[in-house]
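Complex shown without one protein chain; remaining protein chains in place.
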């Protein structure tokens, strides 16, 4: 995920516009929440949403996520895999299968 | 981004637990907002946050984003690149450089 | 808070437009998150925000909160007071004074 060329493309895009100054981790975290809510707005009144709009908003959330992973010197794929490993332990198949309950209620 | 093996790993993780039934696009959109706020909580009272915690919450946001892109039959990298193209047009370098203003205020 | 006349005014506003059908608790919860993010957007790149815009977005969050309290047959002031009582216990003055730490870290 975020192979070097997409990372570079995003970094160039930001550098060309001299926007790194605004991309503090805190501002990026706020931005992720802001875009996540624009994605949620596609479903404000029900489960059916315009796919094009969902696609756009999801792209915005992902973009800010990639900017933040990069800002923190992390690799998106690595942190997802690492977290998945811990989630396996919190949600063992035999307990969690078919259940949406949180791990402390399994 | 989300090379086939990470996608498969996530898909297997979900399938093993029979969780796809909960992963409607709407529920995934809600989940992205929920996790985005947990990430934001790292910065609730100021700009400095525990890096390990930020890393964890960011991984959760990314995970749900990847689950949603997959659920919609999209490719994460493709939608980010496509959106970046449109953002270039909305924020031409000569107008946007060094400015955080929204495109309709440039 | 939300004296009978403001409650009635909101209820009439909704009834006139036949909007109660959309105001399920879940949809109202989504709406609160959506508007909260529009409020947050006023501060996306820093701590200074346009007061008029903050005022507007805050009004929207409050409006949806009042619609939800009403939908659930609750009274806004009562639930805030009740919660404050419990928060007093979680954050006793002698431990919490001057500290932003969460109660389990006091």
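Order of writing sets the labels: A, B and C. Residues in every chain begin at 1.
Following the convention adopted for this analysis, contacts are C-beta pairs under 8 Å (C-beta built on N, C-alpha and C of every residue); 3 or more make two chains touch, one makes a residue touch a chain.
This one's a predicted model, so the numbers in the text were calculated from it and none came from an experiment.
In the full complex, the hidden chain is touched by subunit C at residues 1-3, 6, 9-10, 13, 16-19, 21-22, 24-26, 29-30, 32-33, 36-37, 39-40, 42-43, 46-47, 49, 51, 54-56, 58-63, 65-66, 68-69, 72, 74, 76-77, 79-84, 87-88, 91, 93, 96-98, 100.
With the whole complex as reference, residues 30, 33, 37, 44-45, 100 of subunit A touch the missing chain. On the side of subunit B, touch with the chain left out of the figure occurs at residues 22, 27, 30-31, 33-34, 36-38, 40-41, 43-46.
Just so it is clear, only the chains that are shown with their structure count from here on.
Taking each chain's centre as the mean of its C-alpha atoms, subunit A lies 26 Å from subunit C. Centroids built from CA atoms put subunit B at 2 Å from subunit A. Taken residue by residue, subunit C touches two or more other chains at 30, 33, 37, 44-45, whereas all remaining positions touch fewer.
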